[in-house]
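Moving on, here comes chain A:
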Amino acid sequence: SDPAAGGGTPKAGGTIVYGHVQEPPCIFGGWIQQAYISRQVLDGLVTLAEDGTVKPWLATKWAVSPDGLKYTFTLKDGVKFTDGTPVDAEAVAWNFDYWENKGGNSTAKVSIDPYYKAAKAIDASTVEIEFNTPFPPFLTLATQGYFGIQSPTAFKSRTEKENCEKPIGSGGFTVKEWKHGEEVVLAKNPGYTSWPATAKHEGPAIVDEVRWKFVADGVSRYASLSTGESHVVYEVPTVNWKDAQSRYQTIRYITPGKPVSFYINTRTGPFTDAAVRKAFAYGADRKSAVEAGFHGVIPYEGNPAVSQATPGYNAEVAKAYAYDPAKANQLLDEAGWTQRNADKVRTKDGKPLTIKLVYGSGFIFTQEGATVLQVLQEQWKQIGFDIKLIPATQAELWGGKYTDPSTFDATPSYWTSPAPSILWIVWRPSTTEKPNGSNRSFYNNETLSAVIQQANSEPDATKANDLYGQAQKIIQDDAAGIGLYTQNSTYAVAQNLKNVWLEKSQGEPVFSDAYFTG
Partner candidate 1 sequence: MTTVDDRPVGRADRVSGTTELLRVENLRVSFGATEVVGGISFTARPGQCLAIVGESGSGKSVTARTLVGLTGPGARVSADRIDLAGADLLHTTERAWRGLRGRQIGFVLQDALVSLDQLRRVGDEVAEPLKLHRWGNRAARAAKAVELLASVGVPEPEVRAQQRPYELSGGLRQRALIASAIALDPPLLIADEPTTALDVTVQAQVLDLLAASKERGTSIILISHDLSVVARLADEVAVMRDGHIVEHGPAGQVLHDPRHDYTRMLLAAIPSEHTRGTRLSGTATTVQRARRQVDRGRPVLEARHLTKVFRGPDKVDRTVVDDVSFELFGGETLGIVGESGSGKTTTARIALAILEATSGEVLLRGEPWSALSTDRRRPLRKQVGVVYQDPLSSFDPRWSVGRIVTDALATGRRPPSSKTEARDRAVRLLEQVGLTGAHLASSPLRLSGGQRQRVAIARALAPEPSVIVCDEPVSALDVSIQAQVLDLLTDLQDELGVSYLFISHDLGVIHHVSDRILVMKDGRVVEHGTATEVFERPRHPYTRQLLTAVPRLGSA
Partner candidate 2 sequence: MSTLTVTRAVHLPKVGTVLSLLVVAFVVAAALVPGLLVDGSPTAIDLKSTLEAPSWAHPFGTDDAGRDLFTRVVHGARESLGIGLGATALAFVIAIGLGFTAALAGRVVDAAITRVLEVAFAFPALLLALLVIAVRGPSLATSIAAVGIGSAPGYARMIRGQVLAVRQAGFIEAAAALGHGWFTVIRRHLFPNAMRPLVAVATLGVGQSIVWASALSFLGLGVAPPSSEWGALLDAGRLHITTSWWLEILPGVVIVLVAISVTSLGRTLQNRLGGAAR
């Protein structure tokens, strides 16, 4: 394709300064913050195109066995990792084994976990991935950055620290230096041959370097564009979005997977009663709150299960529970929350309708998100809910302080995934033998479970999506979750930098096609 597809006169070389937010502990790993950078360094087997189809990358083609249990990938010829190791079937099989069995990437593992069986090299350029049960979403899932292929030689011969800081892949860039606390310097891989089918040009990266800076402060990050100190910034503060649109190239990416929606604790507390959950859903103008909090930049998402960017999204489901305070009041009255105490909070048997709403403060919920919650809180108050907003620190949340059902009634969070099979990860019943810590609604519904499993193994995409749609409806009908907004990534790009694009599965920026104009 045309290297100048982005317009303008391309100039070779140059350094892109990219302002990112969070610094991950390692470059490769199962956190999306890691996928963002590792995407620059590691190539995947396959990639996702704009239209949602899976396209070749390191694998030129693939075949699925008739029983749906075996995927045979044919690898591109002559591709080498930057340490000289060939990207062959052995290497790919080793990577799968590393993720799934050696704790190499827990997110990769969890995406395909109960289905995956084994990977093996058939010959130098053919690798076979075997499953226990048919799992069609596999190909889509494999387009995520978590499935980046590393050099086994490098991995085995180097220290853990080196593998953490400078994973060796076959990608468009290599990690030149990591100035911790400041930036990761990525250098062009001049011998790059394995660009994906979706690339905007063929050949190695056009720029020489990408300086991947960590700028936590939104004001600084955005302002650095205006002074020319950076060329691309991530997470444009929504207050600046209009300004950004008028001055820069902007990209807004709606993340597929679970949107930012509330898990509703169906095991203990007031929300064990479905009517109360529904009243909760009806009781606040979530759409307006989201618009106010995010200044109209980030779309409201009524579907608690999957976001509008996810294949198999059920748009009908998203329309449920539109703001209706009368309905909410009626539901609560019927549910027996008829009395009000001095603070106008509804009570039942003398107990107030208090909801502990735990949210990750600062890292899942930015200030903007916190504003949304406060607006909702105020509206819920009108219909008699007493909402206790409980900001949780990263340490508390990750340390498991709020995992027990007694600790919260509702908690919002998201989970990015390019496939609706995310439903299985989130809504899989949690049993004593097979606990599912991700099912934070503690919602064990056998029908739902059956429908999702059926969908996950349904080879026909239309049928599968139909089943996924049914699953979304079950969740929504039972108000086991309540939708809020889509998880988004926003980018602003300087006018003189062209062809910065986002890969489809997770919205990671791709710099290997980007070029400066003269």
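Just so we're on the same page, a contact is a pair of C-beta atoms (placed from the backbone, for glycine too) under 8 Å apart; a residue touches a chain by one contact, two chains touch by 3 or more; residues count from 1.
The set was built so that all candidates are chains of the complex that A comes from, given by their letters.
For clarity, every value in this text was computed on a predicted model and none was experimentally measured.
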Inset, instruction - Would you mind flagging which of 1 or 2 touches chain A in the complex? - result: 2
Legend entry - Interfacial residue positions of chain A with respect to candidate 2 in the complex: 217-219, 222-223, 237, 239-240, 243, 288-289, 291-293, 295, 361-362, 367-368, 370-371, 373-375, 377-379, 381, 388-393, 395-396, 401
